[in-house]
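Complex shown without one protein chain; remaining protein chains in place.
A, B and C are the chain letters, set down in written order, and residue numbers restart from 1 in every chain.
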Amino acid sequence: MSNINHLETDLMGIMLKNPVIAASGTFGFGSDYANIIDVSRLGGISGKGLTLNGSKGNDGQRVYETPSGILNSIGLENPGVRHFVEHEYEVMRRTGAAVIANLGGHIENDYLEGAKLLNKVDLDILELNISCPNVKNGGMSFGMIPETAAEITRKVKEVSRHKLLVKLSPNAYDIVSVAKACEDAGADGISLVNTFLGMAIDIDKKKAVFNNVYAGLSGPAIMPIALRMVHQVSKAVSIPVVGLGGISNYRDAIAFIMAGATAVQVGTMTFAVPETMINIIDGLEKYCIDNGLENISQIRGII
Amino acid sequence: MSNINHLETDLMGIMLKNPVIAASGTFGFGSDYANIIDVSRLGGISGKGLTLNGSKGNDGQRVYETPSGILNSIGLENPGVRHFVEHEYEVMRRTGAAVIANLGGHIENDYLEGAKLLNKVDLDILELNISCPNVKNGGMSFGMIPETAAEITRKVKEVSRHKLLVKLSPNAYDIVSVAKACEDAGADGISLVNTFLGMAIDIDKKKAVFNNVYAGLSGPAIMPIALRMVHQVSKAVSIPVVGLGGISNYRDAIAFIMAGATAVQVGTMTFAVPETMINIIDGLEKYCIDNGLENISQIRGII
Amino acid sequence: MALIIKNNKISDNIFLMTISGCKQYGKPGQFFMLRPIKGNISDPILARPISIFDVDKEKGNVTFLYQVVGKGTEILSSLKVDDEISVIGPLGNGFEIEDNDITLIGGGIGIAPLFYLAKEHRKMFPNRHRTIHLGFRDKAILEDEYKSICDNLVLNIGGYVTDDVDFDTNNTIYVCGPTPMMKAASTHAKKVNKDIYVSLENKMACGVGACLVCSCKTSDGTKKRVCKDGPVFHASEVFYE
Partner (left out) sequence: MALIIKNNKISDNIFLMTISGCKQYGKPGQFFMLRPIKGNISDPILARPISIFDVDKEKGNVTFLYQVVGKGTEILSSLKVDDEISVIGPLGNGFEIEDNDITLIGGGIGIAPLFYLAKEHRKMFPNRHRTIHLGFRDKAILEDEYKSICDNLVLNIGGYVTDDVDFDTNNTIYVCGPTPMMKAASTHAKKVNKDIYVSLENKMACGVGACLVCSCKTSDGTKKRVCKDGPVFHASEVFYE
């Protein structure tokens, strides 16, 4: 039973051995899980979200469990792009999975300088996190409206030599319009969804659980909404779509692929069950064999 | 231990014996659960969503379980406003809970004729469902943008003699703007959130689970998002806010009240555990006693 | 809350569960909503409608025959003796038990409510005759148990159980099984101008008639709730066009 034919996936011209990618922020730079699962089997790894100069992240509580989900408020703790280029890139490359750097920022210049620095390494894909609050725009994230999303996409694309995957926020006013704007601005692909803005209250302490009051919701809880958005966006754009949001097993992954996703990312469930991605890859392989598919792409977008 | 002082709640000038209301579409017109729980203890009941001439609802599968939630596609099956006025209103009134009629529509005239017919009965509150697709506007729901939400609110308010509670859709591009527009248009209160647009795929049958492809997600899964929206809207409007979305227990209810809700509605969890609202009422009462509160409103909006 | 007295696998994916502590036992054709998890856990969220297989009023027990088909019933099957389980019911209308000879037709897990029905019929009308047809895809279950309460048992493995039945009879006919099987039975019956009882299955959320998740079309174009107006209907109500 060989993965090569059934699961090999062309994502924006990059060949992945399978369409299963570790989601940014859930897998470090690939080495943390190396003792637990066979990381080399993954189709790709999207590394911890980077900012130009790094960040110590948010103070206070950083995670809160909700029914079938988690709220997180890490605040993009990361060692910075330079550290990634000098130390982490090689580690990621050695995993054998496709290397995806995830880049965020709070002002345009940080994105552009970060993207330029990342030209020094041979990434497979640059994933652009446009869900970060835009300091110049009253803290509204770059991804909330088509105009700002398109502008940052176009400018990063101009300075980057890598394939550009733009990761959308589900909090956008109209995620389909944002997706189309990013496509028009030169994005090579779209990944969605980032976390949903949520909230938790500690009723005993009579205050919000998180210092920032709001936090990002992920996990199986939001999968039905993510799947709907992936379906909508896939119908609206011509570039490849990478689907994520609460994927737990191969059946969820197939649902996203049938909804139009070329590849999927898995995040929250890896925390709960580290073997999740391996099980999904095995499950997709078996699905192809059982259903007589030559390649998983044959069911892409059939809904 | 008397409920009268601790939980009595003034909602838009209507006195509720407690702030716990059965959510529309989850409690029929109040009689179905009468053999299972003591319905007279509820603060209010929002009846099954009505349309002017009634509807047989959607064909095909109508419910699908998701992690900590359900997708539903009932399609507003209901006997019509006239039937409600002639038969169901009296049944609801006899429960002893405040009577809330929930009214939807697909064209403006249906809302207005429905609202006029409802003037014939002494409702406590008219709840306006503005999440229905607007036939005149390409099927985009009335509640998606402030303009259409405000227009239908203003027109219904003009013809109705009842207190008007406008129920918002979380799928709105910007729910805070919609809430403010409804307030400006004369809404006496705002309830939120209705269901989130989601999707499920039957991968074995290779098709969407629901005939309408998309369906409404409710349940504890979405509570963190609903709570955030209630918090945002409560800060933005001066009229009372009724919070709902996945409330399971008294602690969830308190979180919504701390976030700014004057009352709460409970829906999906009643299906799972019919005693949920009774347990919440008992829990709120005990909370007031344990925390030395004279009335639950003392913790309203403290976050 | 009820207490698990027994929860045994009797065949692939088929379990017999006995619980005690139900306030009411219910009559044949009624069902309970069983919620396999505690109140503060919400995955899976809904309770499962499971029809009554048997009642032991002396011991105060209700028994269910159920099939593991998903996450909820899988958890149900993992419950152990003395575990607590949340129950709502009995719910639904149940079968009319007629003073007549009866023919019971069950397919797959749909045989479940026919056991209690045959038992109560025998108790009420001991001199009447009971014929039961049981259809299974691969192998029979509980054959001896059903034989013990019926005068005549006909087994069909892998075929169409409805082909074995003479619908042109004065017997009262009760059918429970997969929808295609019940439709086939209804078609056979209609040909000989006979009405039969069918016990429908549908996905449910509340189980008490409030949510309209389980609405089914009726022959006159209106909708009925399987949980509250049913699950037992005349075939003429729901299957005749």
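Methods note: a residue touches a chain if its C-beta (ideal position, glycine included) is under 8 Å from a C-beta of that chain, and two chains touch if they have at least 3 such contacts.
Nothing here was measured: the structure is a model prediction, and the numbers come from that model.
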The omitted chain touches A, B, C
Sole touch to the unshown chain from A:Val63, A:Ile289 or A:Ile302: residue A:Val63
Per the whole complex, from C:Thr18, C:Ser42 or C:Thr63 the residue touching the absent chain is C:Ser42
Note that chain A touches the chain not displayed via residues 25-28, 32-33, 35-36, 48, 56-57, 61-63, 65, 67-70, 72, 74, 77, 219-221, 248-249, 268-274
It is residues of chain C that touch the chain not shown, namely 40-44, 71, 75, 80
Residues on chain B facing the left-out chain by the touch rule are 67-68, 220
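By definition in this document, only the chains that are shown with their structure count from here on.
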Among line, ring, star, complete and other, the chain contact graph is complete
Averaging each chain's Cα atoms, the one nearest the global Cα mean turns out to be B
Of all chain pairs, the one with the highest number of C-beta contacts is A-B
Between chain B and chain C, the Cα-mean centres are separated in Å by 35
Each of the following residues of chain B touches two or more other chains, namely 67-69, 219-221, 248
Multi-chain touching residues of chain C, meaning two or more other chains, are 42-43
